[in-house]
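What follows is a structure written as structure tokens; I'll ask about it next.
Removed from the display is one protein chain of the complex; every other protein chain stays in position.
Chain naming follows the written order as A, B and C, and within any one chain the residues start at number 1.
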Amino acid sequence: MSYALIISEVRRGVFEERNLDSIGMAHLAGKDAFLLIPEGNYNLNNSIVNKIIKAKLEESLFLNPLIITELISKIIGTLGAPEIVIFTHSSSGIELASYLAGKMSLPIITDVSGYDRNEQIFFKSYYSDKVFGQFKKAKESPLVITVRSGSFKDHVTEKGKNAEEITVDGPSGIEERSFVEYVEEEKTGVDITKAEFLLSLGRGIGNKDEIPKFEELANLMKATISGSRPVIDKQWLPKERQVGTSGKTVKPKVYLAMGISGAFQHIAGMKDSECIIAVNKDPEAPIFQYAHYGIVADANKIRDKLKDLLQG
Amino acid sequence: MQEEQKDIEKRVLVVGGGIGGITAALELAGCGVKVTMLEETSSIGGRMIQLDKTFPTLDCSTCTLSPKMVEVALNKNIELISLAKPISIKKNGRGFKVTIFKKSRYVDVKKCTACGTCFAGCPVVMKSEFNMGIGERKAVYIPFPQAIPNKATIDKREERPCRAACIDACPIHTNVPGYIRLIKDGRFKDAYLLIRSTNPLPSVCGRVCYAPCEGVCNRGALDASLAIRDLKRFAVDNFNIDELPVPQVQKTDKSVAIIGAGPSGLACAHDLALEGYNVTIFEALPEPGGMLRYAIPEYRLPKDELEKEIGYIKRLGVEIKCNTEVGKDITFEELKNTYDAIFIGVGAQKGINLNVDGEDLEGVMDGLNFLKRVNMGEKIELGNTVAVIGGGNTAVDCARTALRLGSKEVKIIYRRTRAEMPAAYEEVEALLKEGITIEFLATPKRFIGENGRLKKVECIRMELTEPDASGRRRPVEIPGSEFILHVETVITAIGQRPDTGFLKDIISLSKDNTIKIDMKTNMTELKGVFAGGDVVTGPAYVVDAIAAGKRAAINISRYLRGEDPLVFETPKSPEPLTEEDVLRLKEKYGTTSRIHVKEKDVSERINDFSEVVLGYDRDSACLEASRCLASMIEGCNECGECKRRCEVGAIDYEMKDETIEMDFDGIVIAPGFDLYDPTEKKEFGYGRIKGVLTGIEFERMSSVTGPTGGEILFNGKVPKRFYFIQCVGSRDRQTGSRYCSRVCCMYTAKHASIIKDRIKDAVVYISYIDVRAYGKGYEEFYKNTQGSGVKYIRGIPGEIIEGENGLIVRVEDMLSGELSEIEVDLVILATGVRPKATIKELAEIMSLKLDEYGFVNTDPVYPSKTSMDGIFVCGMASGPKDIPDTVASAGEAASACMEYIKAAL
Amino acid sequence: MQDEAASRVLVCIQCGKCTGGCPESGRTPFNIRMLVRKKQFSYTIDESIPWYCTACNACTIRCPRDVKPSEVVIDIRSTLVENGDIPLAIQKALENTFVQKNPWGKPRSKRGEWAGKLNFKVPHISETEHKRLLFLCCVHAYDPRCMVIPVNVATLLHRAGYEFGILGEEECCCGNEIRRIGELGLFEELMEENKTNFKEYGVKEIIALSPHCMNTMKNEYGDTGIKVMHYTEVLSGLIKEGALKPHKPFEKEIIYHDPCFLGKQNKIFEEPRDILKSINNTNLKEFSRSKEISLCCEGGGGRMFFEVETHYKRNSETRVEEAQSKGVEIITTACPFCVMTLEEKAVEKGLAVKELSEILMEVI
Partner (left out) sequence: MDILVFVKRVAATQEEELRLIDDGKNIDLSKIPFKMNDWDNYAVEEAVKIVEGQGGSVTAISIGSAESDEVLRRAIAMGSKDGILMETQEAIHDPALRAQAIYNFLKKEDIKFDAIFTGVQSEDDQFAATGGILAGKMDLPYASMVIGIDAIENGYFVLRRELEGGLQERIKIKAPCILSIQSGINEPRYVSIMGIRKASKVERKTFKFNDFASRGDAIIDLIKWSYPEKKGGATMLTGEMDEICKEILEILKKKGVC
């Protein structure tokens, strides 16, 4: 029985949600899903995988290319070779997958975001999603892939019964590469470049008195406040919150621009945001050319409405 | 022996009359050499005479220099030719043959007494070169009181483009181009004074004159004649006559009686009073003014305006006895016995009858009488329909007055057509606008009444004959064309004549009641009895009456002084412009359109007697004035004012430039220097920002011989904050002058110390790069200046900005590295020296070599020796020098020249 | 060239006229005179300082010794560029220009996109008879605000029956700002690329839309034999000839701001004004600092890509305030940099900024 070996990503006791994409991939490919996970108390739905392989080792040792490779060799030794080894396309996933592929001379396709089951073709992003390459393995051997977060979790299906659990011994720590500690990034004031959701204010909001009202909204939405240069120049907001060539370049998931017309210098600082929503009174405001969503309205009115909705 | 002496008589040419040239000339003359000095301007003195004080001793520059200038004038060995320059020089053996160009002065220096009458009257105001443009002079001028030669010069630069026929066309020869020019320049008060100088009733003429000047205006040939009368009114309206001073005149013991306080009488009285005579006017009516008061309606000539003019005449000491009718209240004989002379100016105030049936009906009235009653304030009920008979100004006045009295339907009946109407064109226009109609080619045949009251007028149609021998088309009745007009009032205004009944049996009268005078003397057949105005000529215009009064005044005065009468020439009628002229002028000046004065709206004006014509505002007046062809040229426009005033007849517009040829044995040139024009240093704003001056301008501002008499004033106030900037145009690769100008550091220090001396709380900054104070006493002077609180800032400002309360100087003080913005009242640029522009010309004709900057190249060992043997140079011409150095160089040049001419022996 | 600059520095007499005229000195840590001084004595220069210069040339115009302080700044910057000591924003602009031939790193393939907004086809320069090239600034090609300028000017030229062509995506950044940033090597590359194109297509005249491009192509490209003009020169000529007639009135109080590179550096003062004066009913006012002493908008010399972090009143604000005090409704100018810098402040204060061609389009 061909199976898919899924290397789960766990961090500080949390079974990362993106593992669902790896499981979904296995299901889409029609393979039995064997999940490799370190021993521990993880919040995991046992019924979506066929087998859970528990590695006897500390979590901090688990996501180490050298150790994972050793673990996988052991599993292959006991269970036979998998059809496919699936990692998440993440900081650790790419590291582990590529090392494994090199070590065992396996074909590897990373950042997989689509799969054609009939043709057994994997889709991977090229040039920041501008085009997608369609890949097949060219060698009869297990294939290593990393899957893009959010791509396959919809394919996860319940098996109706709890997975069988087996255990493998993990190696003890190794000298060549060892975990020291987690480091939370130092937070000096606010770092708007790290924010996932920016509520950015421009001069269209009118005057300084509006700022606290936007801060209330930001709290409700869990957004971080940033601003365009005029707002900073007027010292309505501190300099560290400035977006633009003279401020910071940001790439949040969502950039909600309120009352920003979109001066060239400002656009340069935010245009790569994943989703730009712009609110401006002027339908000709340049920012609409860069936004994904545009609303022609008074930023302050939208703000009040949003607050009502969030509170109500 | 004597012959031998003649043989060795040597002549030297000195070019340039500044301190260098003067020194050299005096040195040479002192050695017995004959010196010819050429000065390009009208006076010698050069730059030094422009200076207030000289550093480091702060001596008065004029006091030092003017004795030397006088010496030049008095020295028998020196011949001074001003307004002259050499235009060609040929070497002739060791000597030189020089062609000299003498620019015409237009003033006969032999006659001119430098009395200043000419420039007092000249209307052309120009910037004074002597005062560096911060003061003014006239087109005829003497640059400064100490000028040598002290003679007037007319600055005539181009020919006047028009013939200025306006002056001749005006019966009182108003200097039209003169006052128009002054209005154009915004000198409204001066314009008024110029008008006033020949016109005792300018407000009247500015309103109701028939403006013969406009008829001949050459601008009319291009597009439309200039609005001369309206401009006159503008000048008058802009002047408060209360500010017109009463001149102090020498009173005489002679007295003159004037009969009639109309325009001729008033004009005569005015001029006589100015001559010092005791003048009494006898007026039959309750108020003075004659026709001006009683015939011309208020809406054309407000009584207030007239009142002002008469008020001034009274201020001159003229007594006006009203309600005093000669022949009734006082006899003519009495006057004759009491007064030394009599002027009769009673006008023509009697209406002419139509001589048709029903003229005596109630409702038929005489026009003049009607106007008089209205002007006296009488309420007259005319009814709704009024017919006015006649086509002259009186008829128009009557019609418009009737309208204003409330008549609904006013009609003029005139026997000819519009083209023949004698009334002023614009008056007829105004009347039509107001809704009055004119029945042309019609005349009343009889007035039909009911119960003694007028009801209808029977009129008859007329037609015009073919022109007769005199070119006139007479109106003749068309038989059977009678028609009836229903009217409530008829006003007849078909003419008027003098009312001279009181002179019957005293003076012989013509059949139309006019008095005959001798046109040469303005005197009647009675000795000492003069007459003028309508009483002599029959009905005419206001300005003619004024002219007659003025002419009479002159000859009364002469008569009383026992002098021969002045015979007034009839002015020659001006030659019209040829078509060619017009084309040329159009090309040159383009066409414009006349700017019309504003009038009150018809609906507003017909309900009362307020003035209809509203006059110009300032901008429109200046703009209209700028259309005057004569005011378009720079310099003298030959308005003739100086010529009229000059008592010795020194003015000669026809004078021509000339060239003369002379031989010399040696030449000394001292052309002096120019000052750098900082206009191109845009950042300093010179010429753009008020309050940015050059050093020499400040020199004139602070000089006792300057326009403010030595008071430092800006915008009429004493400035307190001064900023001097050194090295403007010196040590500057951009302007091509890398040299140091040598005098700026010190003259700036001098200016600063003068300010500190005169304005105690003044704040003075001086921007410098480094201060070069060499020379005896210079360093000490600089230190003293610094010690007196003058702030020296090392660093040259980069920009002068106009601020709200002054000029903002952006300067980095290099010693602190801080950039400050200093607010000051005046910024004075210490502009460097430049080779005089004329050096290039001189060098060309004299084959002199110049250095890279354009200074005369000299021998390194003999500093006055030029590249041409026999030509010597002194002063700034060979490079920057201060005054002592210039004087020294002049002495050196003189002795080198002496040596040269002696060696020829 | 650098030797020449060095010898010029030596003749500086430290009179400070440059500082007094500099739009940055006094308000920022920048002091142009001090910079020359340090250069004179080879002192170390704080690397953050030279980036304040806006390359307006006020110093060079005023310098009585012909030191050309603005060139000294370029010299200093070029050393910093070679050492890699440059602000990140500037670095980005340079890297973008290196790759995409424009400082914003916009795709070169889209450089000609603006022409799609025209309702007629502009020929490629090779297809034209007169070989007159309409040359765009990168700002015109990519900035949505300024893209209207080439569209307007092309329309106006077309209406006047004036033949011209474009290079489209072959055009690359003129290098004017790049040179002023001190990246002389990159400038040379850009220049060579443009010159090669000019030569290949036999370009005889260039109508530059931006004063910045005009400046460098006219004065710094060497002897190309090509007549380089600013578009206002061409349009004012066409208006004078009667080929273009501004017949509609423009009843507005307007004021004209002289761009540094057009005005004080290339002495083109009257042509833009002539154009404005040819428009009926327009009341054209003047700044008290205009023409040779026009106040810099602070957009040049690399400042467009980089704003130094200082809290001071920007010149654009001063400029807008003065315009306001003169009672105007519209500030007009003929440089895309000025449009962008002034507009930001003007809009705040309720004034409009219109590029000259925008006004012209409204009246023709």
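Note that in this section a residue touches a chain if its C-beta (ideal position, glycine included) is under 8 Å from a C-beta of that chain, and two chains touch if they have at least 3 such contacts.
Please read these numbers as outputs of a predicted model, since none were measured by experiment.
Although it is not drawn, the missing chain touches A, C when the whole complex is taken into account.
Among the residues A:K56, A:R177, A:K208 or A:K234, only A:R177 touches the chain that is left out of the figure. Annotation: of A:S128, A:S172, A:N207 or A:Q311, A:S128 touches the absent chain (contact as defined above).
Touch with the hidden chain on the side of chain C covers residues 78, 81-82, 84-86, 88, 91, 94-95, 98-101, 105-110, 169, 183-186, 188-189. The set of chain A residues touching the chain not shown comprises 11, 65-66, 69, 90-92, 94-111, 121, 123-139, 141, 175-185, 194, 196-197, 221-223, 252-254, 256, 274-275, 277, 288-297, 301-302, 305-306, 309-310.
The rule is short, and it goes like this: only the chains that are shown with their structure count from here on.
Annotation: 44 Å between the Cα-based centres of chain A and chain C. Work out the mean CA point of chain B and of chain C, and you get 52 Å between them. For the pair chain A and chain B, the distance between C-alpha centroids works out to 91 Å.
Within chain B, contacts with two or more other chains are made by no residue at all.
Contact residues on chain A toward chain C in their complex (touch as defined above): 203, 229-230, 233, 235, 239, 245-246, 261, 263-265, 268, 286, 289. Residue ranges on chain C touching chain A, taken from their complex, read 89, 104, 143-145, 305-309, 311, 340, 344, 347-348.
Chain B makes touch with chain C in their complex at residues 682-683, 685, 727, 731-735, 769, 794-799, 801-802, 809-814, 817, 819-821.
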